[in-house]
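The structure is given below, and queries will be raised subsequently.
Of the protein chains in this complex, one is absent; all others appear in place.
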Amino acid sequence: MTLKLSATEVTEFLSQVFPQVKNDFTIEALEEMRSSVRLNVGDRHLRPGGTVSGPAIFALADVAFYITLLGMIGREALTVTTNCAIDFMRKPAANADLIAESRVLKLGRSLAVGDVLIFSDGMTEPVARASLTYAIPPVRTSQP
Amino acid sequence: MTLKLSATEVTEFLSQVFPQVKNDFTIEALEEMRSSVRLNVGDRHLRPGGTVSGPAIFALADVAFYITLLGMIGREALTVTTNCAIDFMRKPAANADLIAESRVLKLGRSLAVGDVLIFSDGMTEPVARASLTYAIPPVRTSQP
Amino acid sequence: MTLKLSATEVTEFLSQVFPQVKNDFTIEALEEMRSSVRLNVGDRHLRPGGTVSGPAIFALADVAFYITLLGMIGREALTVTTNCAIDFMRKPAANADLIAESRVLKLGRSLAVGDVLIFSDGMTEPVARASLTYAIPPVRTSQP
Partner (left out) sequence: MTLKLSATEVTEFLSQVFPQVKNDFTIEALEEMRSSVRLNVGDRHLRPGGTVSGPAIFALADVAFYITLLGMIGREALTVTTNCAIDFMRKPAANADLIAESRVLKLGRSLAVGDVLIFSDGMTEPVARASLTYAIPPVRTSQP
């Protein structure tokens, strides 16, 4: 399986479908079945004390896996998260971006499954890990 | 076990420790081991099409369970989420608040476990379900 | 939605498709979207100390939700578990059966989602909770 979209094409697609978060994320790398995505941490992602909030970490995991899927299956805005199990393991470093390393473990016709490790930029021990399932809508073969 | 904090006291505590989200959530009810919390849906919670985003649903589940815990154990700002498994089951209704019904299933000395059902306001079929684990910091017994 | 199979019919079906475990489980009650299932605890389910093992608790959660689904959708031996998130909260009581209370939260065309609470028989605080997703195979509409 080869990539259907490049990092540039995925970035452009995301800025169309999710304009409100388009500046939050930067695709660092997009390869077959895996990607590396940066959360450009800003004040809106922080809790008092300067660490990134749980919902912002969840959002990064979700977007990172979605980006990897988009690379593999092409523009499918209707693809939706059905399940996420996330472990918060360490406090993120203050004043550091987060990096999500995601991979697809199964790319089926109706379900895609994968996982994500999240690091504070420059650190080797992960802040969080997540596994995700996305439902892929059936291909409409008979459209006019 | 009885409540250590009332809904008013929990609301006040949250607005001190999480000032950036204090207007997002309203405690509808707080009882022993359970609560009902409203997400006051605004533009910042929406995806194109008008439905509430996954990260906003996650944030609601997380805050709702935290509120139930605060009611039971008192002001413990250091209590942290260690795990969340969430299933997204239905698209939220457009232009409707979300309501989270949470309960504590175990309140141990170091871990609390519970779950949350999330509904679009006025609907009977849940939008999402989540189970969460929080780590409770050890009691410091020898403080001066 | 009404039941397609009675408790007796589900029991009979299970003993055909899973003969090796047919004596492990007893359906205590089967209603629309929910059931109560007993694990008849035997030596093979125990760990040293006399408590039920984690895999036996997992098996009970999985079977209990499958039983509830069978009641709703009829004989579908191909239905398969795709995801389970389980929290082990308390040590089961020694020398006691386990009771699983399961419910379906979503019964879609291709996915069913629900959760299960597991108790030592006679206790009010749950031993474990689990959420499960099952994939339902597409209906074959044009078979001769």
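Every chain is named by a letter (A, B and C) in the order it is written, and numbering of its residues begins at 1.
Following the convention adopted for this analysis, contacts are C-beta pairs under 8 Å (C-beta built on N, C-alpha and C of every residue); 3 or more make two chains touch, one makes a residue touch a chain.
Remember, it's a predicted structure, so these values are computed and weren't measured experimentally.
Q: Let's see if you follow the contact definition: name the visible chains touching the chain that is missing.
A: When the full complex is considered, the omitted chain touches A, B, C.
Q: Out of A:S36, A:S53, A:S102 or A:S131, which touches the unshown chain?
A: A:S131
Q: Tell me which residue among A:L46, A:V113 or A:I136 touches the hidden chain in the full complex.
A: Spelled out, the listed residue whose C-beta touches the missing chain is A:V113.
Q: Of the residues listed, C:L5, C:I86 or C:I99, which one is in contact with the missing chain?
A: Answer from the full complex: C:I86 touches the omitted chain.
Q: Spell out, residue by residue, where the missing chain touches chain C.
A: Here the touching residues of chain C are 17-20, 44, 47-48, 53-56, 58-59, 62, 80-89.
Q: Kindly note down the residues of chain B that lie in touch with the hidden chain.
A: Residues in contact with the chain left out: 82-83, 85, 110-111, 133, 135.
Q: Which chain A residues would touch the chain omitted from the figure, given the whole complex?
A: 85, 87, 89-90, 105-106, 113, 115, 117, 125-126, 129, 131, 133
Everything that follows uses one rule, which is that only the chains that are shown with their structure count from here on.
Q: Per the centroid of Cα atoms for each chain, what is the distance between chain B and chain C, given in Å?
A: 28
Q: Roughly how far is chain A from chain C, going centre to centre by Cα mean, in whole Å?
A: 33
Q: Which positions in chain A touch two or more other chains at once?
A: If we look for residues of chain A contacting two or more partner chains, we find 82-83, 85.
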